[in-house]
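So the structure is just underneath, and the comments pick up after that.
Only one protein chain is missing; all other protein chains are in place.
Coming up: chain A.
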């Protein structure tokens, strides 16, 4: 079974040390973020059980949290996940068109992954970039003031990165 590297384990222990003795469950959300990054961008049951064992809590305590928060993926996703905001302020600035454009360009529906495993399209609710709408999250960062041209450039950029990283 996959396990955290020594470096990640040290990070986990550093997080646990932030809380009082016996309150290590508080580390659950940050540790799930680390696990998702480390183990392929999603949380398998095996991964969740592993996190439970590290934090000395019951697996069910991990499952209920993992299923509650929208940032955890419970099934495999593409290498690049486009999370496009569709809430009011983004809608006022044309997010519907952006979502349509990405769907057509990648040939997938919302929630799907391209056959080559590169791209997943998700719609999300307000990410706090309303003044820079329309927008999406890609990995750790936001891409804002989206246009069709910008989407083309982002897709190109991802495809290039995917080649150089392989």
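Just so we're on the same page, a residue touches a chain if its C-beta (ideal position, glycine included) is under 8 Å from a C-beta of that chain, and two chains touch if they have at least 3 such contacts; residues count from 1.
Criterion: contacts and distances are computed from a predicted model.
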item: Missing subunit (named according to UniProt) among the choices "NADH-quinone oxidoreductase subunit F", "Cytochrome c-type biogenesis protein CcmE", "ABC transporter permease" or "CO/xanthine dehydrogenase Mo-binding subunit"; value: "NADH-quinone oxidoreductase subunit F"
item: Omitted-chain contact residue, chosen from A:9, A:45 or A:71; value: A:71
item: Contacting the left-out chain in the complete assembly, out of A:42, A:101 or A:132; value: A:132
item: Positions on chain A contacted by the hidden chain, ascending; value: 18-20, 23, 25-30, 32-33, 55, 57, 61, 64-65, 68-72, 86-89, 91-93, 124-133, 137, 140-141
